[in-house]
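Just one protein chain is left out here, and the rest sit where they should.
Let's turn to chain A:
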């Protein structure tokens, strides 16, 4: 599986290089603004980095889905499906390498913002007051005590939900190439199935988190979301691999 993962990561390495270069440029602009005390430059850099982070995270997920689509639809699929591995290993390698990319990217961007924030706090002590004010506002008005643990959990939940969206997309693509392969409008049908499954899952998530038996509070809500998204990822992975095992024709 490690070899499969190596080639999965290699296939998507170029875009990661571009993302790193752009993020590094953004950081260079931010720190030049910080050193020269140019607030506009810093603001612009942070704003662009925020938009770029969201775009990059979206692109990483999108690229994983497109790579999987190409691996089923194009002749390059032979490279993958001729190897002596079961569909469970092949899809497993894809899910793991996508997960690693999403989590690593999340960590890197998280680190970038942590460093930028620390640098701002170190240079401008007045920002500390704004931070404290926001902290108090959330605590008094919304009863949310934002601490490091909660922040890490929230980011983790976001990343895992993103991974589950990828595996759900894998499932829909696989459906269109296996059980729906001989049906007209299979791409549209599988896309609709994807949307329906996303909707059903969000409803299940809402119901579970609001159940009286479940302890309330932001910590628990996030932990339950993480568990639910992990279960969804596991189910969609198994269903995808099973369909490939039974029906794949590349």
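The criterion applied here is as follows: a contact is a pair of C-beta atoms (placed from the backbone, for glycine too) under 8 Å apart; a residue touches a chain by one contact, two chains touch by 3 or more; residues count from 1.
To be clear about the criterion, contacts and distances are computed from a predicted model.
**Student:** Given the options "Spore germination protein GerPE", "Imidazole glycerol phosphate synthase subunit HisH", "Sulfur carrier protein ThiS adenylyltransferase" or "ABC-2 type transport system ATP-binding protein", say which is the protein name UniProt records for the missing chain.
**Tutor:** Looking only at the record, the undisplayed chain corresponds to "ABC-2 type transport system ATP-binding protein".
**Student:** Just to verify: which one of A:7, A:113, A:199 or A:220 makes contact with the chain not shown?
**Tutor:** A:7
**Student:** Contact with the hidden chain only, please: which chain A residues?
**Tutor:** On the side of chain A, residues 3, 6-7, 10-11, 14, 75-79, 81-86, 181-182, 246-250 touch the unshown chain.
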